[in-house]
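Below: one structure in structure tokens.
What you see is the complex with one protein chain gone and the rest in place.
When the chains are written out, they are named A and B in that same order, and each has its own residue count from 1.
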Amino acid sequence: MPDFSFVFAQSISGLTAAMFLFLIASGLSLIFGVLRVLNFAHGTFYMLGAYTTYQFVQWVGGGPGRFWLAALGGALAVAALGGLVERFLFRHLYGAEELYQLLFTYALVLVLSDAARMLWGTQQKSVSRPPELSGSFSLFGATIPSYNLLIILLGPTIALAFWLTLQRTRAGRFIRAAALDRETLGALGVNVDALYTWVFVLASFLGGLGGALISPMRATTPGMDTEIIVEAFVVVVIGGLGSFWGTFFGALIYGQVLSFGILFFPRFSIFAVFALMAAVLIVRPWGLLGRPLK
Amino acid sequence: MLEVRGVRKAFDGFLAVSDASVSVARGQIAAIIGPNGAGKTTLFNLITGHLRPDTGTVVLEGRDITGLPPHDVCRLGLGRSFQRTNIFPRLTVYQNVQAAFLSHRGRGRNLWARVDDLYREETEALLGSLGLRERAGEISGFLSHGGQKQLELGIALASEPSLLLLDEPTAGMSVSETRETIRLVERIARERGLTLLFTEHDMEVVFSIAQKITVLHQGRIIAEGAPADVRADAEVRRVYLGERR
Partner (left out) sequence: MRTRPRPWALLLLVAALVVPALGSRFYTFLANDVLIWALFATSLNLLVGYTGLVSFGHAAYFGIGAYTTGILMKKVGLPFLLAFPAAGVLAGAFALLFGFFCVRLTRIYFAMLTLAFAQIVWAICFKWNEVTGGEQGMPEIPYPNLDWMGRLPFLGSLRTSDHFYLLTVLLVALCLWALRRVVGSPFGRMLTTIRENAERAEFIGVNVRRYELAAFVLAGAFAGLAGGLFGIFNRGVFPDFAYWTKSSEVLIMTLLGGMGMFYGPALGALALILLNQQIVSYTEYWPLVLGTILIVLLFAFPGGLAGAGVTALRRLRRA
């Protein structure tokens, strides 16, 4: 019978993983909800967030506060990239068949991930934790790195901020409306094209931020994009495609299943995650909080 | 031939059809009319198996078909054409109709025969009776609206139904096209001894060929009977007076 501090440590690790996944999956869910496309390249934006953060850290050094600057810079750079991609490329494919849109996002994965390889090579890059948070402390007998705690606190904060934006601001209302009925919104005089670009920018920012914030915790390597995108898919499936809180809870569930799965069934933890995804799709395809489509 | 009894369907609290009972005798031409949103298409969907009624039964030729999936209902002799043209757009006109023959005659499971010439005679004959034989090789998606509607009818007929349900067969047609289509439908029904049940907005059409009319309003039957009786019915006049087409 594992003792409580051990279980607690595992949950913390699961929670941390969940928060990163939430950041990434929420961007994916946003793009799907509004633009109705599954953006395979989202994982690559996450990866680019990590790489650009690494690069900025190289440039601004590691002094106090510098990491946060670099992380923000990284996320913004990725957001800008997302905006450019949408505005100049993706926008022209809205009339095409869904399959071809998907093909485009996959082609983006190829281009962007290889570009990253060209710029940064194949060796793994690492970023040190910001000095103000490089320590750890003890809670319930377990040793928790401070950085992890920050992430755990940051996650729901960002979630809440994001949700409030969607619910209370005008822009947020437009986004929700666009997800429901694009044409009517356009007929009402809203510049839907620009709205779509901003949605893409926001989603890419979230993905890039996820990558930026994870860079001190995990090595930045090529291939992290193809890994993470599948995990993001699992999260949005469990939570419900297009549902905001669904993504949040889906990420929480995923994080716990993974961390305890690794503990009790180390060999089958990855299996468990996909089995969960399949089970949700079989029993309740629209996920925990999604809405059943016709 | 067809007996719909006490059928009811609600969507999320909205009662689309309530306690609807319709009966159509063999060989009869019957119509269901009602203002927009009265529930005509929903009723059709309930009969043909696209929707399952919450309560009530649908009986076709003595056999209970309530809640059976559409492909089974079709095999039991119910044909249907749809309000929005529902064809196989990238197949040719010939292939559209042939597909219905293939499925109906049970050849669909054959993985080996070459399909092009199967049922060629029957398909071309049917296309001929609809006036589409010259267009047989054309891609059906490029046909005019009227042509597609005719094709739609052809597909329904190729399943050799005993009862044909037509959902707004003349929707979107010009006056002359409408007249042509109705004459065609009437002729074919007579030739093949079909029983017909159709919905329509065009009152002229309805009163010209229907032998029995059922009036639907807000999901409920408010009148039923011979055309003259329905025309004179007070409630029907009230419902329609505000919505004269």
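One rule holds in what follows: contacts are C-beta pairs under 8 Å (C-beta built on N, C-alpha and C of every residue); 3 or more make two chains touch, one makes a residue touch a chain.
The structure displayed is predicted, hence computed values, not measured ones.
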In the full complex, displayed partners of the excluded chain: A, B
From A:F6, A:F140, A:W245 or A:F274, residue that would touch the chain that is not displayed: A:F274
Of A:S113, A:T197, A:T221 or A:S259, the one touching the omitted chain in the full complex: A:S113
Residue among B:L2, B:A16, B:C74 or B:L130 touching the omitted chain: B:C74
Residues from chain B at the interface with the omitted partner, ascending: 48, 50, 69-72, 74-75, 79-80, 82, 86-92, 95, 98-100, 102-104, 107-116, 118, 137, 139, 155-156, 158-159
Residues belonging to chain A that touch the chain removed from view: 38, 89, 92-93, 95-97, 99-100, 103-104, 106-115, 117-118, 226, 230, 233-234, 237, 241, 267-268, 270-271, 274-275, 277-278, 281-282, 285, 293
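As a convention for this text, only the chains that are shown with their structure count from here on.
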Chain A and chain B: spacing of chain centres that average the CA atoms, whole Å: 50
